[in-house]
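Pasting in a structure now, in structure tokens, and then I'll have a few things to ask.
All protein chains but one are shown at their positions in the complex.
Should a chain be cited, it is by its letter among A and B, assigned in written order, with residues numbered from 1 in that chain.
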Amino acid sequence: MSSYERRVAGKRLPRIDGIGKVTGKHVYAADFALPGMLFGKILRSSEAHARIRRLDVARALALPGVRTVLGAGDIPQIRFGTAIKDRTMFAQGEVRFRGEAIAAVAATSLEVAEAAVRAIEVEYEPLPAVFDPEEALLPGAPLVHAGWSDYQALPVFDREGNISGRSAIGDGDLEAGFAQSYRIYEHRFTTQHVHPGYTEPRAAVASWDGNGDVIVWSNTQLPFDMKNMLAEVLDLPASKVRVIVPGIGGGFGGKLRVGVEHYAAWLARKSRRPVKLITTSEEELTDAYPRQPTIVTLKTGVTRDGRLLARQGRVILDCGAFANSGPATAAIALQVLAGPYRTPHLAFEGIAVYTNKGATGSFRAPAGPMANFAVESQIDLIADDLGIDPLEFRLRNVYREGDKGPAGETLASVSIEECLRRAADSIGWSERKPLGKKGHSRGKGIACSWWLTTGGSSGVYVRINPDGTVTLVSGAVELGSGAITGAAQILAEELGVELAQINATDVDTHVSPYDYGAQGSRTAFSVGNACIAAARDLKRQIGALLAGQWNVPADSIRLEAGSVVSGEKRMSLADVAALSQRSGGGLISHGTAIQPMPVFDPNRVRHHPLPAWTSHSFHAHAVELSVDQVTGEVSIDRYVVAQDVGYAINPTYIEGQIEGGVAQGIGQTLSEEIVYDGGRVLNANLTDYKMPTMMDMPRVECILIEKPSVNGPYGAKGVGEPPCIQPPAAIANAVAAATGVRVQSLPITAEKIALRLAGKAGKDG
Amino acid sequence: MTRQALDLTINGESHQLAVEPHWSLLHVLRRELGMTGTKENCLEAECGVCTVLLDGKAVNACILLAEQCRGRSIVTIEGLGDPEHLHPLQSAFIEHGAVQCGYCIPAMILTAKSFLDERRGHVPSEAEVREALSGTLCRCTGYQKIVEAVIAAARQLNSWPEEARRAS
Partner (left out) sequence: MGFSFHRPDTIDAAISFAGVHGEDARFIAGGTDLIIQINRRRLAPRHLISLAGLGLDRISETSGEYVIGAMATHDAVVTYPGFQHELIALAEASAVIGGRQVRNIATVGGNIVNASPAADLVPVLLTLDAVVELRGPAGARSLPLDRFLVERGRTVRRPDEILTSVRFAKPPTASATAFLKAGRRKAMEISVICVAAHLVRGGKARIAVGAAASRTVRVRDAEALVERQGAGAFHEAGRLAAAEVTPIDDVRASARYRDLLVAALVERALASCAERIGKANP
């Protein structure tokens, strides 16, 4: 598959949208403006759970410059949501978290809009609230949604009261497995809220045109999903909603769902003026889509020689006041708990729970870091207890080619052993606790995982232009990963042109073909496959056009170096495109792609929206770090990632994904946390929400392993999400190796380590 | 509040503006002048994406009042290089894969420029670059390729004659 040398694919070529980005000319949604545009602002609840007794907007409306004030009574009461339609644009008589939208204002300037929001009067009647997901599960706990049973929801989810979804995966005979076990280990791990941290706030500009269509310029990752969702909230046919995505300043899963777009659209509709909304850091940290906190409990039985025999686990996932992707994330966590390890007897349960905190979402590798932190920390605990090297313990238990996955699917292209061995070799695993400098303990840690390449279909339109350039119209947004450059490399490869000849357009749902969206490590993979399909179709079109004219068999016609060739005959691609325009409307193709679903055993899964993974990838991380023996400060000396990417379409941007993903993982591990005190966020600003700076990041050493997948373009596998999965476990294991302190709650702050070293804190720091 | 007349020199051009006293330089650049190469995010000097050069030094435009810039020279990313004539830092960022979403990149490039300008003839170490650029957050790249790009650009700039460099 990747046996022959390719011209464009596989090369470290510069991205196709780079120049606009380094010159400041690339326009992002946050930069977008229209003449006469108003500025929107949202009034947010100051209570975590309360009835709204009175809402008085009169003072706000009276302010000069205020054009529109909207509250729940001014728009239709439409519930929306990904898994469960449990959310409304404005709180309907009852607020469910501190920060929930109650009203919105459009005014001639942002300052006036802000003043108007402050002028709105709200009276609340507090209701009992619940903030701890375990308390929310107790009988008699306050219900976050008293009317939960009336909500529309995807039928796959099992819901009840504060449980927004419950899924399970199981196999074998758990009791028998534990009965046969040499030792049984039980541990509990907790993880925190972390924000995706995109540097561009969520932003949207909405404008209504003469046809009664609304155009929304948004930095959404999922323009087609956004279009449908807006149609629902605006009570319009989807054909009346047009979503255009200019530049997008990072997403990482945080810009999948509606953020400010519906407010902009409604305010624009009512004020008859274009309206722009952009989030503040405070809004981002109180009402966005951060990673859900989890509580993971694991019970694991092993044989004397270190083989996993029986594993039971439960993930309680705090999805906040609205379910969003929580139920699906709790379900995906089960695959992360299971793999990449063979286990004859297993039973895992995932429960998504409502609490009176902000909603949550699908931050990069949803469920990945949380479940992996638990599994891979416990593997080290068990290995150390059994006196087996943790690397060796893993190698005894990892999946092999042809094994069955958690849902009984057959696993192909399994590379976990190679990932582990390469990462371990690179970090110098034979010396796990090297000598630290004075006052510092030094240690190494390793962790491994697997992940999927999300399915969903992709369409592209590809047009060959009479100047020899190629236009790629994809419905997938370029988030920054370089995925569209990767797809363009594949297209260039197939069409025999240079990457520089390919132009990619912005996504416009009125124009672009459908794409499932820039999510789930799928963009380069899926759009790349669609490009291959489009290129094949274009070759057929060119063959049909020239075969008669040249009097050669159509299948003798090849594309190479910007030309069409058959034997002695040759015509430039530009001329062929011009010929086609003169004779038949030009060279244009619609290429599509979708991954086949693997065959799985439905008896092993319950209430699971994604029972078997497609085009899975394997990866191992190894880290060497130093810990200050007194202050607990962690300094990462080396960080190695061995990741199976299937086929490296552009190694530079794959490394970029790995380096950036590790940075986010290190942030989750050491410094980041949205801190709640009850229902209030204590650090809703970037002073105290601490993402890694350049000084916090080590050089990340990337080892790209290429074991081809069956379905990816040239064998590629999804690469974007996995790098943020293992840092918590790898670092926790290294800290434990260095200091003997095992921290089972994220983040692993210096404070937790130091207080444990000083013997001043409980077991879990 | 009444607006006050304010002349600002931006990328070598003089702009006669009428500003409200509380407007930040960032507000003037983005909202009044439509120069959106300078980005906005946290507005509290924590994320760094609004970085511009004030008299050659990198500053956060979000917390600097436009009034504080009276009589001083401002350089934004629009003043650095254009697509046909990229500044060596801009080329290096592209060549080294240092650009992903790109939202922090104008700030990174401008901070790097002021840093390199202050140390002509010196090729900074990786640690020096990390220290100098740590005031801007990047969530995409993990910073590695940005550091590599800055060092590569420093090498190239050092090979330039002084005059060409001053003009850059």
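Quick note on the criterion: a contact is a pair of C-beta atoms (placed from the backbone, for glycine too) under 8 Å apart; a residue touches a chain by one contact, two chains touch by 3 or more.
Given the structure is predicted, the values throughout are model-derived calculations rather than measurements.
Peer 1: Can you name the residues of subunit A that touch the chain not displayed here?
Peer 2: Counting over the whole complex, subunit A touches the hidden chain at residues 111, 630-631, 633, 635, 670-671, 675, 682-683, 687-688, 690, 692-696, 749-751, 754-755, 758, 760.
Peer 1: Please identify, in ascending order, the residues of subunit B that touch the omitted chain?
Peer 2: 1, 4, 20-22, 24, 43-46, 48, 51, 54, 57-60, 63-65, 67-68, 70, 111, 114-115, 131-136
Everything that follows uses one rule, which is that only the chains that are shown with their structure count from here on.
Peer 1: Distance between subunit A and subunit B based on Cα centroids, please, to the nearest Å.
Peer 2: Going by mean C-alpha positions, subunit A sits 30 Å from subunit B.
Peer 1: Residue numbers of subunit B touching subunit A in their complex, please.
Peer 2: Interface residues on the subunit B side: 30, 34-44, 46-47, 49, 76-78, 80-83, 86, 90, 93-97, 99-106, 109, 126, 129-131, 133-147.
Peer 1: Looking at the complex, which residues from subunit A come into contact with subunit B?
Peer 2: For this pair, the touching residues of subunit A are 12, 14-15, 17-28, 30-31, 33, 196-201, 247-250, 252, 278, 280-281, 479-482, 652-653, 655-656, 658-664, 685-687, 691, 693-695, 697, 699-700.
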